[in-house]
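Down below is the structure, laid out as structure tokens.
With one protein chain held back, the other chains of the complex are shown just where they sit.
For chain A:
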């Protein structure tokens, strides 16, 4: 069956588009036009900071021309994607959703985005996010909140799309992008994916180059794909990953063809269920989805084993020392001298200019984290806070190392709750931080992890399941994700209201 009209074309995923373009079922231009129109019609989601329809068309025409002249097409050929506005894109404004970088036009391309363009993908635009990727609900963006396409059954009230990759999650769930890039420092791919019923993969730390990604916490930041199927994420991750000499922590390892090797037969595999993730106050429906996840993986042939990660409780507070400490150092570069905003009060000197620029240019959450980071790194507190947190981080990582003697992957919920209403947690930073309680341990340990849709809760909102794997074993993680995907039969999609 050959899809024809724009509404049908925008239902397609990465592989379907690539294969359809390659076989001539439709042209890359038809695809780009359909998604450009969908982006334009979805302005009320506020998922994009800047739309770049001309870039999408330009890339599509290049693919159509290459096909016409019989050239080999790339693994993402003809697929228009959304680019989180944390990736520097040459000649296209890159803001990290901040005022301080408003109007910043990179003179170079990030490694990850360049690799995607080289693979034949095109850019629909730059996606909204939490400011400097700091947030779990996309409510800290200078360019306004992202609204989830999902609503409760029978209600018109808005929900958050998660964060920080909230523009990415909203646009993929709403079918205005077949896939999007995300970045994950402490759950920023997995949590929004769970909130919107899509798949998101955070690979092993170092798989994807950080060169040209606006830095938040460099020892944690990792890019990854967000799409609507495990296979689409596997295809896109391969196009994003690979050694980059321009990133000192880049992994110098071959990039496997994860998509071709996907296999949902889990016979002989052990799936660990960490008992410390069963926390007081976790939503009963989340626990129910976890139980179903166990059943699905058992059905796929895996053995379910109870495991212990004793330092789980300390991962989140350690993260909220380490990430702000790194952020306060990384964000020192925004000084009003080299790029971005400058606020120079009448008669002010250089130091006053720095302070005024940063006061004007950073949002409240960013300031809060810079202040915490500055405090924990300051003389007299470094040992008590930062050093202690790095020691706890070593213990969290050791917990995982030991658990790999007992299992191949870990299954846990992605989030403690389903998506919430805008404003519900924004007055209480601590409550907001707790969103990432299940996501942060894998970040601290640099492990590959993903969220895959499991079910809708009683309100009709999506819930996700998380799989965490051994270092470099994205394949094992995505295989388990595929086993869940095949059994969960998650076909729900948000009803269009935008």
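In this section, a contact is a pair of C-beta atoms (placed from the backbone, for glycine too) under 8 Å apart; a residue touches a chain by one contact, two chains touch by 3 or more; residues count from 1.
The rule is simple: contacts and distances are computed from a predicted model.
Within the choices "ABC transporter permease", "HypC/HybG/HupF family hydrogenase formation chaperone", "Integration host factor subunit beta" or "Aspartyl/glutamyl-tRNA(Asn/Gln) amidotransferase subunit C", the name that UniProt assigns to the complex's undisplayed chain is "Aspartyl/glutamyl-tRNA(Asn/Gln) amidotransferase subunit C". Within the whole complex, the absent chain has one touching residue among A:134, A:227 or A:318, and that is A:318. When the missing chain is restored to the complex, the residue among A:71, A:275 or A:391 that touches it is A:391.
Among A:43, A:105 or A:261, only A:105 touches the chain that is left out of the view. When the whole complex is considered, the residue among A:22, A:37, A:304 or A:355 that touches the unshown chain is A:355. By the touch rule set out above, chain A reaches the unshown chain at residues 104-105, 107-108, 204-206, 219-220, 245-246, 248-249, 251, 311, 313-314, 317-318, 320-321, 328, 332, 335-342, 344, 348-356, 358-359, 362, 367-368, 370-372, 374-375, 378, 381, 384-385, 387-395, 397, 429-430, 444-446, 471.
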